[in-house]
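Provided herewith is a single structure, encoded as structure tokens, for subsequent inquiry.
Missing here: one protein chain of the complex. Every other protein chain is in place.
Presenting chain A:
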């Protein structure tokens, strides 16, 4: 069977998105979540979700290149992403790769359709950058494991049906060697998810408390005590996909800002300098991600160069939004205003959100250490 060419695929995606038209996304967080979940279902029914996944896992059996094209078209159409991104980009690829046939058959189709929303229970209050020191423990109890502990920064935990959970199953060995990867039903008794309000005003991530939560052993992903390698795979999937999607989102955001500024034509000198700086930063990211794309399409696997990508992405994201947000001046504090043609609420929000870029997915400090030791070969000390 021949695979649809990227040009044909792009044209088909573009025309489908144009036919569907713009989606009304409500401001209320719960209503918003429901709309975006239905949006994932719409995308799934039309065959646009899991493009690079195997047909057996419920996907379309196309390539990563097709997936990238669709993400680009989705962002260009100013349409939202499907709400289950943690499942699609982060956890799902690891289940597909390490899961049993039964796990793949039961979990992946519902993950793709958005019937199941996934969250990722990795970080803990005392295990952030030093993830491997996590303390949430799982002890054997007959055929089950009993899980007790606390997770944090767990995006969408309050909405999720499933959680990819890292737990300590053997406290007596080297910290990476005693970790298992569990697939946990969020409806299990003993789980409490408490949303945390972010400085943007959003409530995307949660604290999750686990109190003797009973998890059947068949919900282990991979073997007991071999979860660390799978967690590394999960984090690697997150970085590649997220970097490339974020590039397109930034590109489109900057185009929106430039269009808005052109329509107003005020703030001459200041706007020109800001747009110049933001454009240069954006081209830097574009050039950097050309290499990322080459590696992704060649299935090159994780490399320390991913950490350079992450550092470049963080800096560009923060530069672009800082430059645009600075043009809001005092009206930044009035979300309904449109200084220089820019919607104050949107750009202030984007700017605040950009501060998270150098923290999530491995802080810039962690990335710098990786670059210095694994790319430049400086001695560990």
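As a convention for this text, a residue touches a chain if its C-beta (ideal position, glycine included) is under 8 Å from a C-beta of that chain, and two chains touch if they have at least 3 such contacts; residues count from 1.
Definition applied: contacts and distances are computed from a predicted model.
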Query raised in the report: Out of "Fe-S cluster assembly sulfur transfer protein SufU", "FtsX-like permease family protein", "Acyl-CoA dehydrogenase" or "AAA family ATPase", what name does the UniProt record list for the absent chain?
Result: "Acyl-CoA dehydrogenase"
Requested in this report: May I ask which residue of A:258, A:322 or A:352 touches the chain that does not appear here?
Outcome: A:258
Requested in this report: Identify the residue among A:25, A:273, A:297 or A:333 that touches the chain left out of the display.
Outcome: A:273
Query raised in the report: Of the residues A:6, A:311, A:326 or A:359, which one touches the chain left out of the display?
Result: A:311
Report task. Since one chain isn't shown, list which residues of chain A touch it in the complete complex. Result -> 255, 258-259, 261-262, 265, 269, 271-277, 279-280, 283-284, 286-288, 290-291, 305, 308, 311-312, 315, 365, 367-369, 371-373, 375-381
